[in-house]
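Note that this complex is displayed minus one protein chain, with the remaining chains in position.
Naming follows writing order (A, B and C), and every chain is counted from residue 1.
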Amino acid sequence: MAHEQSFALFAVFMLMIAYGMYRTYIKGKLPHIRRLPALEAIDEGIGRALETGAKVHFGVPNADLARYAPATLLALTLMGYVAKKAAKAGVPALYTVSSPRALVIAEAVVREAYTSEGKLEDYENPEKVNVRYLGMGETAYPLALANLLQREKIATSVLSGFVGKNMLFLGESHREANTFSVLIYPEVDKVEFGVATFDYVLMAQEAYAAGALITKDKAQLGSIIGSDMISWTTIALVIVFLIIASVLGIPTKKFLVG
Amino acid sequence: MDIFQFLTNTLGAALILGFLSLIFYRENIWSRWAEYSVVGGIVAYNTVVTIWTLVDYVVNPLMAGDLMVIPPVILGLLVYFQFSRKYRWIIGFPLAVMSTIGLAISLAGVPLANFIVMIRETAIPLTSGTALDIANAVTMAVAVVTVVSYFTFTREHTGVLGASAKLARYFMMLAFGAGVGMQLLSVCTSLQAVLQFLLRDWLGLL
Amino acid sequence: MAWYRSIYPLLVIAWAIVFIILFSYYCPGTSFDIAYSILVRWSIIMGSVVIAVGLINITINSVREVKKRAPGRWHLAIWQLLLIAITLISGFAQGKGSPTTPGTIINWLFSNFYRYGDLAIFALMGFWMLTAAFRAFRARNLETFLFVFGAFFTLLRNAPIGGLIWRGFPVIGQWLLSVPYIAVQRALLIGIGVGILTYAARYFIGKEKAAFGRVE
Partner (left out) sequence: MAFAQKNIRRIIYILCAISLVITFFLPLNLPIAISDETRKFYDTLESLEGTGKAVLVIFTIPPAFWGEMYHTMFSALQHIFLLKDVKLVLVPVFAAPGVGLVNSLLRELYNPLNKTYGVDYVMLQFIPSMVGPALAAMADNFRATFQTDIRGTPIDKLPIMENINTLDDFGVVIFACPAKEHPSLAVVLYPRYPKMTYLAICMAGGYMFIAPYLGNVYKAGLWGITMAAEYQQLFGGPYTAARQQCDGISLYHILGLLMLVLGNIIGFREIVKKKGGS
């Protein structure tokens, strides 16, 4: 019973996303999407780095393709975006990851980004672009990053992917180094410290929407329509079950098993 | 205390104090020494541990005649084509397999863990229990509904949605504040353990 | 571009894998379950085979610093290479299980040296918690006031002395944790669920190429 229910929900939700993509990709009706200040802050940060001659940093603090696959993969998409922007602006950049598997993807993505902007010679110059593995995310990565932020003259730092228990550590090490910091956090664990210590934060669903927004691709924007439809459906389900439980007195457990 | 134990503890204490010098002074050669030691050491240690696990997962089954362990090893080794200019495109295949397995496993559990359970726990009767229970249930439902509605993108936050988004922001800030206060206890117990190590185990003061 | 270098073969692989995993999850008890467990094992093995990439990256960086005589760093890079070499040699030469057996060099290094990285993180966090309380948690408007309000009451709930000052502190703190906190966590988890679904949809139509090491 539980499996049928979750599959039905899964199918309905996927159909909603498909409908959203159909509307934008086939019909060509582009949605109006409210602005996310943190995304604009990335551009601002790269501009700031250009002015001061300092570096841009993009980090994936707790990359893990086994446990936090969606968060890590999203972070790597954003890494490609930042790499492209940095390549275009010609800003020196530092990319750090915390798992060997993510490192393989990160190196490929950054190289492609620089190639597509015609700046392959920048990529091959370690003074300009450096993709570094700083050890596993639980211990070595945050400590090494705290040092790097002060040593490498980093003007802007963007972090994404799963973070977990070291959130306060990372946020305060950015403050200590006077670095402009943006956190794109597609998770919920310790998000409160991110909100308190980072300059700009995108959390949970906003981060996933940002992954679509940066591309300006029609189908990707359609997925945001789908995501809104899912949110409204969830709200409707909560209200309906609340009414059933309160007015008719049938507990929700009767309908939703699992 | 014997001298060898003291020297051993000194090594650990030097590492901790190296990182503390980062915040009491600024980045300096001592903190850099600590950084290089931790990064190099932990990565090498993890590599050794992982390769020995690989023996468990690959060599032992292979000895027992299980040939299914060969394809992943070959796929994994394809990753090292990233160091070749000509055949670099091959790494797409191992990456596709690794990423998709991780993503699909997360995806499968989403409807149950992130929707069904959450809806079920939120939709509790608003009419039973004491007045306080009812008030709590109502607050809970309102908070969940407004925060979910805050995370919609195709409409600007004005009018009714604007009011609900504002309420959602209030709930979120209240909750985040509460979360921060909660962590203080864990953090200070851990700091106390560090200070105990430095003062008792290393210097023998306590 | 040759077809085998395009994204489509990769997508076919992705579709096959997601079909196997979703099928065995939603319809348990078929032979897909075996395929599922094989895939999970594959993922572990591949992850382990890839591990050396990280070590190579660090070694390349250190060697580069030594070659360039990076000021203030190159002798540390030599030290790092030395540590890596000692750890690896001891780990492989002293046999399987050496990382966890007391008496080996690698175990000694880990339990007396590397392990203190954990304590260093704890220490810095303990100090930074209070500077964050001083600098970051400031009420500028109603939202940030609520943040400070929440922090204040849960702090007094946890402090052993809080309940003695006024019995109401722990009660309010407890309420904050058990109603608004849980509610917001739930809503955010729903949001993450939505996000993962949309991400997966984009992934499986070949729009999220970063996972394959490609960019738009």
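Here is the rule we go by: contacts are C-beta pairs under 8 Å (C-beta built on N, C-alpha and C of every residue); 3 or more make two chains touch, one makes a residue touch a chain.
Keep in mind that what you see is a predicted model, and the values were worked out from it rather than measured.
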| item | value |
| --- | --- |
| Touch partners, limited to displayed chains, of the chain removed from view | B, C |
| Listed residues C:I45, C:I84, C:L109 or C:V148, member touching the removed chain | C:V148 |
| Contact set of subunit C toward the excluded chain (per top definition) | 118, 126-127, 129-131, 133-135, 137-140, 148, 151-152, 155-156, 158-164, 167, 170, 177-178, 181-182, 185 |
| Subunit B residues that touch the omitted chain in the full complex | 23-24, 121, 179, 182-186, 188-193, 195-196, 199, 206 |
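Rule of thumb we're sticking to: only the chains that are shown with their structure count from here on.
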| item | value |
| --- | --- |
| Chain contact topology (line, ring, star, complete or other) | complete |
| Subunit A and subunit C, separation of their C-alpha mean positions in angstrom | 14 |
| Inter-chain centre distance, subunit B versus subunit C - centres from mean C-alpha coordinates, in Å | 4 |
| Junction residues of subunit C, two or more chains touched | 22, 25-26, 43-44, 47, 50-54, 58, 117, 120, 124-125, 128-129, 137, 147, 185, 188-192, 194, 196-197, 199-200, 203, 211, 213-214 |
| Subunit A, residues touching no fewer than two other chains | 6-7, 10, 13, 65-66, 70, 73, 101, 104-105, 108, 133, 135, 139-140, 143, 146, 168, 176, 191, 193, 195-196, 204-205, 209, 224, 227, 231, 234 |
| Complex contacts: residues of subunit C adjacent to subunit B | 5, 7, 9-11, 13-14, 17-18, 21-22, 25-26, 38-55, 58, 62, 72-73, 76-77, 79-81, 83-84, 87-88, 91-92, 96-99, 106, 109-110, 112-117, 119-120, 122-129, 137, 142-144, 146-155, 157-158, 173, 175-194, 196-197, 199-200, 203, 211-214 |
| Interface residues, subunit B side, partner subunit A - complex | 19, 22-23, 26-27, 31-32, 34-35, 38-39, 42-43, 46, 79, 82, 88, 91, 95, 98-99, 102-103, 105-107, 110-112, 115-117, 119-120, 122-127, 141, 144-145, 148-149, 151-157, 173, 175-177, 179-180, 183, 187 |
| Subunit A-touching residues of subunit C, taken from the complex the two chains share | 22, 25-28, 43-44, 47, 50-54, 57-58, 61, 64, 117-118, 120-121, 124-125, 128-129, 131-132, 135-137, 147, 185, 188-192, 194-203, 205, 207-208, 210-211, 213-216 |
